[in-house]
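Left out: one protein chain. Kept in place: all the others.
Chains here go by letter, A and B, matching the order in which they are written, and residues are numbered from 1 within each.
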Amino acid sequence: MTFTRRETLAIGGATLAVATLPGKLMASTSDLIAGVTGGAAASADGIELTAPEIAENGNTVPVAVSAPGAVAITMLAGGNPTPGVAKFTFGPGSAEQSASTRIRLAGTQDVIAIAEMADGSFAAVHKTVKVTIGGCGG
Amino acid sequence: MKLNSITAIVAGLVVASTSAFAGEDSVLSIDGQEFITQAAAPAHMENVDTIYSGWVFRTDETQALEMDDFDNPSFVFVEQAEELFETVDGSAGKACVSCHESPEVFAGLRAKMPRVNDAGELETLPELINGCRTERMGAEAWKWSGGQMSGMLALVGLQSRGDIVDVAIDGAAAPFFEKGKELYYTRVGQLDMSCANCHEDNYGNMIRADHLSQGQINGFPTYRLKNTKLNTIHGRFKGCMKNIRATPFKEGGEEFKALELYVASRANGLMVETPSVRN
Partner (left out) sequence: MAKGVKPRVKVPKSASAGEAITIKTLISHKMESGRRKDGDGNTIPRSIINRFTCAFNGTSILDVTLEPAISTNPYFQFEAVVPEAGEFHFTWYDDDGSVYETKKAVKVA
C-alpha cells in the first residue's frame, strides 16, 4: 500500500489532531470529577457508562449508567454550555443502581458519570461521544 | 484456535464493510412483528433495483427507538390523538368517534394513500381528516403540519402498520403519478438539485456526517430527533426544498400532493412503519 504525498500529509494531520484532542478534554473532565468528589480520588471500578460512540443527533443521545451499591450518580457533559445533566439518587426501593435517559450534547465531548458509594467513596467513568453534523437537517 | 477466531473476526469485518450502509443487515422487529425493510423495487422505478426503508440507514441507537412502542416518543402524540378522537369539537357536537367506532376501523387505509376519489381528485390523509372536521363536525380545519394533525395522522397510520404499501398509480391516478414523477426529477433552487440527485443517485453515501436515505415516506409521520416532534410528509418535502435553496411549494398544494403520490409509490413493497423514528 502506498500513499501519495497529499494522503500522507492528511493522515499525519489527522493523527496529530487525535493525539492533541484527548489531553485537552481530560483536563476539564478531571476538574469536573473533582468538583463532585470534593477533590477525593475516584475509583475507575464499580461504575459503568453506556453511550454511543457516535450520536446521530446531539438533541437525543441515549445514555445509561450503572453503579451497584451507589447512593447517587451524577452525570455531567463538559462540552455543554453548563456541564450539569442529571443526578440520580437511589432510594431503598431501587433494585439495582442503574438508570437510562436521553440527553443533549452540544458537540463532540466527554460524558462523565460519578457515583457516590454508600461508604462515602467515589467511582467515576467518562466516555467520548462524537456528535455528528447533520447533512441537510431540513 | 486463536488464529481461527482472528480469521473469523477479519472475515466478519470484510462482510460488514461490503454492506452499502450501516443497518442494511439489521432486522426491524416491533412487538414481535418483523418488518420488510428492503424489497425489490416496483416495476415503475427505472434506476433503482432495491428499495430500503429509511430505518436501515440509521445508527443502532436510532434504530432501537423504533423497535419498542414505549421507547418510541411518537406514542406520546398517538395517545394525545386517541383523546382527540373522542373529544367533541365543532358546531355539530360530534367527535371522530361519533361516526368511526374506533381508530382501528382505519386499518389498511394508510397503505393505499394518497388515492384518487370518485370525483377524480387526488386526496391525502390530512385532507380526509380535515374534510371530516369541516364538513361533518363543523369544526375548524387543523393546520397541515400542526401537532393535532400530525398526532391524528400517526394514530390513523398506526392502524396500517405492517401492511404492505400498495399505492395505485394507474387509471385515474396516472396523471398525478406522471406529474409527481416529473417534479421528482426536476432540478430546482439555487443548488439546482432534484429529489433524485440525493435520494436516487446517492442514497447510502454520506452527506457530511449523515447517511442519505432513499427518501421513503412509508414511516410518516415520523418522530425526528432533530426537532423532537412528529413530522408530516409535506413538512419534510418543504424542509428538503429549503435545503436546496428552493422556494418550497405549499403544504397541501397540488405539487406536493402529486409528489406524495409518486414518492409513496416508490415504497410499494415495503411496509407501513408509521409512526417511525428518524434522526
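Things worth noting here:
Just so we're on the same page, contacts are C-beta pairs under 8 Å (C-beta built on N, C-alpha and C of every residue); 3 or more make two chains touch, one makes a residue touch a chain.
The model shown is predicted, which means the values in this text are computed figures rather than measured ones.
Shown as candidates are A:34, A:54 or A:86; the residue that touches the absent chain is A:86. By the touch rule set out above, subunit B reaches the unshown chain at residues 70-71, 73, 75-77, 79-80, 147, 228.
Residues of subunit A that touch the chain left out of view are 59-61, 64, 77, 80-82, 84-96, 98-105.
Definition applied: only the chains that are shown with their structure count from here on.
Once the centre of each chain is set as its mean CA position, subunit A and subunit B turn out to be 34 Å apart. Contact residues of subunit B toward subunit A in the complex are 58-62, 64-65, 206-210, 212, 225-228, 236, 239-243, 279. Residues of subunit A that touch subunit B in their complex: 52, 54-57, 59-62, 132-138.
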